[in-house]
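Apart from one protein chain that is not included, each protein chain of the complex appears where it belongs.
So, subunit A:
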Amino acid sequence: MSVFKCRGGISGEMPSNKSVSDAPITQFVSCRILKDHRLQWEDLWVREGKILNPEKLFFDEEGFADHKVDCGNKIIAPGFIDVQINGGYGIDFSQASGDIRRGVAQVAKKILEHGVTSFCPTLVTSPPDIYHKVIPELRVQDGGPEGAGILGIHLEGPFISEQKRGAHPPKFLRTFKAGGVADLMETYGHLDNVALVTLAPELANSAAAIRELSGRGIVVSLGHSMADLSQAEEAVQNGAIFITHLFNAMLPFHHRDPGIVGLLTSDRIPPGRMVYYGMIADGIHTHPAALRIAHRAHPAGLVLVTDAVTAMGLPPGQHSLGQQQIDIQGLHAYVAGTTTLSGSIATMDMCVRHFREVSGCTVEAALEAASLHPAQLLGVSNRKGTLEFGTDADFIVLDDTLTVRETYIAGQQVWRK
């Protein structure tokens, strides 16, 4: 990758191209960019941390690039967005021990290597005092050289099903008492900085909670649940739009009652709305054939998530997650002493590659499942998850094997291989 300053030297004085802004303009050339759902041989222009429209620059400002960066024919894609990540590199977001912000920042920096430019730190089922302490600490913030940006917290629990709790500690599970709202505030304390909440809709009085959360712009996700399809559809009517790690921690698909999985092809989704679903494409949590069935049934809703745990990035052995102990064996992470899976240790770029390989989907579809779709889910696709003009210049440079080579946030290189 070579950087060279273009123009200026040979002919002497260059006329100023600064009519809208004095900020330098960078043009990435010799690259294929993901635009309009296709990889196209186009240059990418960046100014002041945003993707710039070169045609407008040419005709309106009569401007030109200050720096050109040769991308060596690689792929430029929007930065990945991970909406479910519990920790990593020894950090557990649900452990309120020590400086929680520093712990999150450590992980935020490391995941730049996986091409993740924005994420939602996830808290598993925890006692109220943990929520009260941690939620105000993890603020929504822009990314940069220090690490990936935080789009909001993902609260996975505690309003989930006892039978489908997976690795969540049973003693901290809760149900809704009278009015769902009071329970939410009592449990969580604050809802600022929260982007998603996973809950089980079959719990009594959940409807009010779902409506309250959706009304605040928080994504309600169905997961760790025993709900049948009609309960799931009712939750969607009330505002739920996401499914937490499809197939895992829910009733299996049955041809006479498809359960939550049936939402993928449900005809009772309100018009104009779409249900998205998270998939852990680590090759362990979901059989490739099941991944393919889901993808083919509803390709536009597929959102790749890592559900990465504390041990991601660490060597094999025992580690803590939430209030429990987990055991790492190779690429598997189990609740210590059981065969229950406890989150994954695959990285986002590994998930993208695996998804592409087993589903046979296009490179564009695999990249969008980790960028555009999570951005659409969170309602931020007007500034994240795409390379449209005017959006934040958070992007990654990949080679043809979909290995991340460089990561950029706001047009600035924040990591290179």
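Rule of thumb we're sticking to: a residue touches a chain if its C-beta (ideal position, glycine included) is under 8 Å from a C-beta of that chain, and two chains touch if they have at least 3 such contacts; residues count from 1.
Quick note on the criterion: contacts and distances are computed from a predicted model.
Novice: The chain dropped from view, which UniProt name applies: "Sorting nexin-4 isoform X1", "Cornichon", "Glucosamine-6-phosphate isomerase" or "Response regulatory domain-containing protein"?
Specialist: UniProt lists the chain that is not shown as "Glucosamine-6-phosphate isomerase".
Novice: Please identify which residue in A:G63, A:P121, A:G143 or A:P201 touches the non-displayed chain.
Specialist: A:G63
Novice: Which listed residue, A:P54, A:G180 or A:G223, touches the chain dropped from view?
Specialist: Answer from the full complex: A:P54 touches the omitted chain.
Novice: Quickly run down the residues of subunit A that touch the omitted chain.
Specialist: Within subunit A, the residues touching the omitted chain are 11, 15, 43, 53-56, 58-59, 61-64.
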